[in-house]
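The other protein chains are all here in position, but one chain of the complex has been omitted.
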């Protein structure tokens, strides 16, 4: 028998075939698709996240769980209005101009998505004006930038300046990360937050969303 | 026979007894006391400085030379008006509030004095207002501050702010140094110069004096 | 004509020690790398700053301060020689005039240090691989290829002793293989794409090295592959056993440079070095605890066991309580080398090598695969074929088997999940055919074709 608990467990196990069966069964039973998402699929990822943080799950396992959740989502999504889709918030993410590192960025995206954020990936070597254009187009709550080189970290600064110049800096929280980046640097250039790695970035974004929207957002 | 060259050599050798004999002999011959200073005593120290810089003389040897020069000075000084005394410039030096390190500061003083500067030593643990008071009283061209601790280096910043507040910042060049201090920090807080150690500080001050007074000052 | 490596360069495991190698390389200054002495290899980089025409002068001053500082300290500590590595930041390869200027500054300071202190030095110039600036990467032509070669060529002409690179062929596929711990894709990335690119690239680099006087093609590093895996494993993101296997499957790729004519010392961050040394007899560079400022690792001591130069990988020009960080790094490397060389002078290098090994080998699977006996056993199998792809597949199989055995026998600490992952990898490896093209056809449908261009690899 398919239950919400089975769905959660299936997400945790990362079983791509089984999830389809389970979710379809619940849909057929007439269960509210939003309930399937919140109490089944996302609930599963909510077990995954702390296990990853405590070192009991590896990234590839988390990714399998995320893929499994997404597989389930595919079935319920068509049944819900876009506006009703549960989301913690929207974030655009990119590696700054001149910098080609993307593993860290991709890990972050994976972690954010599997924690219920909608992520727009701008890729690597993203120019200042492209960050601005993406903010204008996607209207995210958060902009995330990473730099892995001492010679590209100043591009974070120039991107923030560009956001100010184009009048959209106040619409977003800016979070930054990467090997040479520090909290002090974040403070210096006026970023809103700094995160050491992908696993702490989610907490940071949760705090940011809390500042933006109040408690509501986090428990969404 | 006493010659200016003998005087220089005697300063280099650090012979405290011989210098009195030599300088007195030149005075008795009727030589211009300012010439004795410039071409004898200071000329001797001008040989010492590069030898120290290249590692061929130790600090205690430089100090002996400086003592020897001063011993000679004692004899000629009474013969000259204060205003005519050759001096590269005046500098006040202190270790900032909360910091007790003085060896580095004392080395700096020794190097500055033996290079022809007039030095006012404010000691260690010098409060912001005491630096300001000393600037007002002694009217130096340069203020030197040192800090050896990460928790006292910000006192350099607050001293500079105090100099600004009291309207005397523009009258002086500010140079700073000490283990945690860097060129970057100097730039950040608006100091005019940074020096890694006592032996490079003299060059720095010479450059500062050049900016203030032009070539004249250095060859004084 | 590519060289063939069909047997080990050593007969006796006891001869396989740090500081000496069957094929030492002599620099213009008379340093004999692999000739008995371990030399420090110092690396450094800029603090956070923009690079453009208005800041390049400042950057040049910083490099000048760094090199003068480290060479002064090296002389004060009586080191028998220093290998300097200049590894460029992208801006310095994209604008070769920047990179050329810095390289010349370093060479000049080295000459001055020779006159002033009698210090022996040599320089390894390592332009970063610019070809990945195109997405998907364009590997064999185009603007980035041209500027990169321009920097190589001029550096060689200006007097660089060694040229190296951390080449990135196949990285576009390997990146996602790592975070998914997908061993099949990693084998494709390293064993097919990586090896094919290395062949093309190093043929060119060996030719370029030939343009200089006593300039040598030194070797490559699978840094963006195997060291990224190690860092991800240290963070707990992927299994340590996965990172250990990646390390060894990077060996056949690294070997291609030597088949094309590279002579070492191989790159510092190429921990595949011990295998290269065992197979080719060429000297290697390694890095460990004294490179902790660049990356933490589980192989701090064992990395030195058969090293010929000992490196700090990289450190920014920041102030520590004593001195600027590169000077601190120089001092630490020199003391590490002194200790190793003291043992050699006593004829105790084997004892010391074994202590370096004992220190780490039982505590992490990534250290275990660098044990000289393990290196010998795996290398002896790899030389049996001359097919780079097959070698890569074999490297994976052999490493999985070595690790299973070691864990079962309690010879190495392991995570309770490690055996599961080794089984999983073995199963995946078993699905891989022995022929590269057959494998390519098999895996093609799983590859993200937006990310790579087959023809850039002759596919």
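Chains here go by letter, A, B and C, matching the order in which they are written, and residues are numbered from 1 within each.
We take it that a contact is a pair of C-beta atoms (placed from the backbone, for glycine too) under 8 Å apart; a residue touches a chain by one contact, two chains touch by 3 or more.
Treat the numbers as computed from the prediction; the structure is a model and nothing was measured.
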In the full complex, displayed partners of the excluded chain: A, B, C
Missing-chain contact, candidates B:16, B:34, B:80 or B:154, resolves to B:154
Quick one: say which of C:157, C:295, C:411 or C:451 touches the chain that got left out. C:295
Looking beyond the chains shown, say which of C:211, C:351 or C:449 touches the absent one. C:351
Any idea which of C:13, C:32, C:318 or C:459 touches the chain not displayed? C:318
Checked against the full complex, the residue among C:331, C:402, C:418 or C:456 that touches the missing chain is C:331
Residue ranges of chain B at the interface with the undisplayed chain: 55, 58-60, 63, 98-100, 102-103, 106-107, 110, 123-125, 149-155, 180, 185, 197-199
Applying the definition given at the start, please give the residues of chain A touching the unseen chain. 179-180, 182, 184
Please give every residue of chain C in contact with the chain that is not shown. 45, 73, 76-78, 234, 288-290, 292-296, 298, 300-301, 314-316, 318, 320-323, 325, 327-328, 331-332, 334-336, 338-339, 342-343, 345-346, 348, 351-352, 355-356, 358-360, 363, 413
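Criterion: only the chains that are shown with their structure count from here on.
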Among line, ring, star, complete and other, the chain contact graph is line
Suppose each chain is reduced to the average of its Cα coordinates; what separation in Å results between chain A and chain C? 34
Distance between the CA centroids of chain A and chain B (whole Å) is 60
Counting only Cα atoms for the centres, state how far chain B is from chain C in Å. 51
Among the residues of chain C, which ones contact at least 2 other chains? 47
